[in-house]
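Here the complex is missing a single protein chain, while all its other protein chains stay put.
Which chain is which? They are A and B, in the order written, and residues in each are numbered from 1.
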Amino acid sequence: MFPKNAWYVACTSDEISDKPLGRKVCNESIVFYRGADGRVAALEDFCPHRGAPLSLGRVVDGKLVCGYHGLEMGCDGKTVAMPGQRVRGFPPIRSFPLIERYGFVWIWPGDAEQADAAKLPHLAWAESSEWAYGGGLYHIQCDYRLMIDNLMDLTHETYVHASSIGQKEIDETPVATRVEGDEVITSRMMENISAPPFWRMALRGNGLADDVPVDRWQICRFTPPSHVLIEVGVAHAGKGGYSADAAHKASSIVVDFITPETDTSIWYFWGMARNFRPEDKALTESIREGQGQIFSEDLQMLEQQQRNLLAHPARALLKLNIDAGGVQSRRVIERLIAQEQATTPVASAAA
Amino acid sequence: MFPKNAWYVACTSDEISDKPLGRKVCNESIVFYRGADGRVAALEDFCPHRGAPLSLGRVVDGKLVCGYHGLEMGCDGKTVAMPGQRVRGFPPIRSFPLIERYGFVWIWPGDAEQADAAKLPHLAWAESSEWAYGGGLYHIQCDYRLMIDNLMDLTHETYVHASSIGQKEIDETPVATRVEGDEVITSRMMENISAPPFWRMALRGNGLADDVPVDRWQICRFTPPSHVLIEVGVAHAGKGGYSADAAHKASSIVVDFITPETDTSIWYFWGMARNFRPEDKALTESIREGQGQIFSEDLQMLEQQQRNLLAHPARALLKLNIDAGGVQSRRVIERLIAQEQATTPVASAAA
Partner (left out) sequence: MFPKNAWYVACTSDEISDKPLGRKVCNESIVFYRGADGRVAALEDFCPHRGAPLSLGRVVDGKLVCGYHGLEMGCDGKTVAMPGQRVRGFPPIRSFPLIERYGFVWIWPGDAEQADAAKLPHLAWAESSEWAYGGGLYHIQCDYRLMIDNLMDLTHETYVHASSIGQKEIDETPVATRVEGDEVITSRMMENISAPPFWRMALRGNGLADDVPVDRWQICRFTPPSHVLIEVGVAHAGKGGYSADAAHKASSIVVDFITPETDTSIWYFWGMARNFRPEDKALTESIREGQGQIFSEDLQMLEQQQRNLLAHPARALLKLNIDAGGVQSRRVIERLIAQEQATTPVASAAA
């Protein structure tokens, strides 16, 4: 169960080259490609002629040509032409609202009538030359909400990521969780602790001493349908922590766009945006590799947790203080799904 | 759904060596082996003793010996002996009517009472020393009718086989389709075109100039239950095309025996018979390799088309002029299945 009237990241801009890209999003098999105007189009991955996947075809002059018998498809889902055949009467296939922004391709898998560009999140860091971004994509066999739980409760860092970003002070420091409209924010402030390896690396990368006590913060922000942006950082202790002057801290934003593929699998777009030394591409790559390694440690846990839950569907999980972020995020999601089901036109639901 | 009272190719003669061969045909698990008289037998692949697959056993003096406890099975499905045990009262297992001819082993998976050798197709090229044949076997995860569609509409050559036998004139030339009893014939005649790479190779192989305009033909012939033989060739333009003298053309028969393994998988026996330079084994092998490469290009398309269709079972596909061959072939199949269901004895149907 996921909201369908929402913007999800379908892919990164650079995943769409001269070949069409086939990807399932929210249980819909979709083909992505660039039309003649360079804009990305998203269509059902199903040729109306004989059902071949259009993603096995090619893009010729901005038209998607089916790789089986050459049917040419327009970006609006209407058949344009087919050699030697009359195709004007072909029923159109479904096209999906789509926005390419911030280096990502965002898709609206629900009711196209309700697609609203204003609902796209605004990512200031993605538009500023003072920030650099690096990230990657993992395909994970778990319900997207398990990943939201994971990111809205960072105590797991101490256990899953013990050698990089985990430290016992995370467990020992309580979180504060609040809901603001559809957003959920859960934050943890740790004072006068030693920095774990990843952050010592970041301090050095930022030209700061890495062997002195620091204040550390984690501010996780869930926004629907399934985005989690986390402000993280350390400052030399006593300089103001989260509010310290840039000269005393290393900070960044952990970026998590979680897109359901099916009910029990996700496309997980992870990355990190930082506003120090943005021009240093080697540093970007080094952070990306480190983060990729750390985030890969969650995969086995999430997939086996999912299997355990599927095997015990009736079993209630416990909700502790540390789970408040995930619990509140799930409430927002449930509310949105209920709203969606109440307002979806019957015809569209039937389709 | 497939006719069961029909001859299907189960394997090639050379697949049955001194070991038994296990293969599923039309949803029946079957073991094939040569009995004492050298004739191929086909039995249920299920030992009546403990259910072990007989295909894991061995052939000793023409008897099939179960590899688990040594039960000896006769070619008629009756248990012959078992060391130290009384086995006369064992109920027989099912045996299947079988004919070995033309280098293939043909099986009748339906009602044995109705098996009729006269219904085996006659393959003149397989009996003549003026013809040579080379071929292979692919195992494909698709409904057998998708492969019939594929072969009865060769416009896909332009897209799937663009670098070998495809050319735009195929799309541009309409086909003529007719039904003759249970046969469906769809043909396309192209005049004064340039030969694609495969046919230039064939012209050279036949000692003819490959850089002059040609007439090209494709005559696809479906015969039930699922055989498609295709006369294909090129002649130097203006020499009579399909009817040109042998000195001016290179032609052959594409041989396709499509045997359902299950409802969504097939054993696809493909090959090519030619009546030029039949003694040239190197040429046979060269053509076989080329054809194997070309035909392998269809596999991914067919398997993903099948998956798409399974995911959208309610969706009607479109039928264009080019699809007439497949559409008519499916009608013949449906008629035969309906006849079969109307005439099958109740007892046999229950079994």
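Convention: contacts are C-beta pairs under 8 Å (C-beta built on N, C-alpha and C of every residue); 3 or more make two chains touch, one makes a residue touch a chain.
Bear in mind that the values here come from a model prediction, so they are computed numbers and not experimental data.
Checked against the full complex, the candidates B:26, B:41, B:66 or B:208 give a single residue touching the omitted chain, namely B:66. Touching the missing chain, out of A:156, A:236 or A:330, is residue A:156. Annotation: of B:84, B:181 or B:313, B:84 touches the absent chain (contact as defined above).
The residue from A:117, A:247, A:320 or A:338 that touches the chain not shown here is A:320. Taking the whole complex into account, chain B touches the unshown chain at residues 29, 45-46, 48-53, 56-57, 65-70, 82-87, 90. Taking the whole complex into account, chain A touches the unshown chain at residues 149, 153, 155-156, 158-160, 168, 171-174, 300-301, 304-305, 308-309, 311-312, 315, 317-318, 320-323.
By definition in this document, only the chains that are shown with their structure count from here on.
Computed centre separation for the pair chain A/chain B is 48 angstrom, with centres defined by C-alpha atoms.
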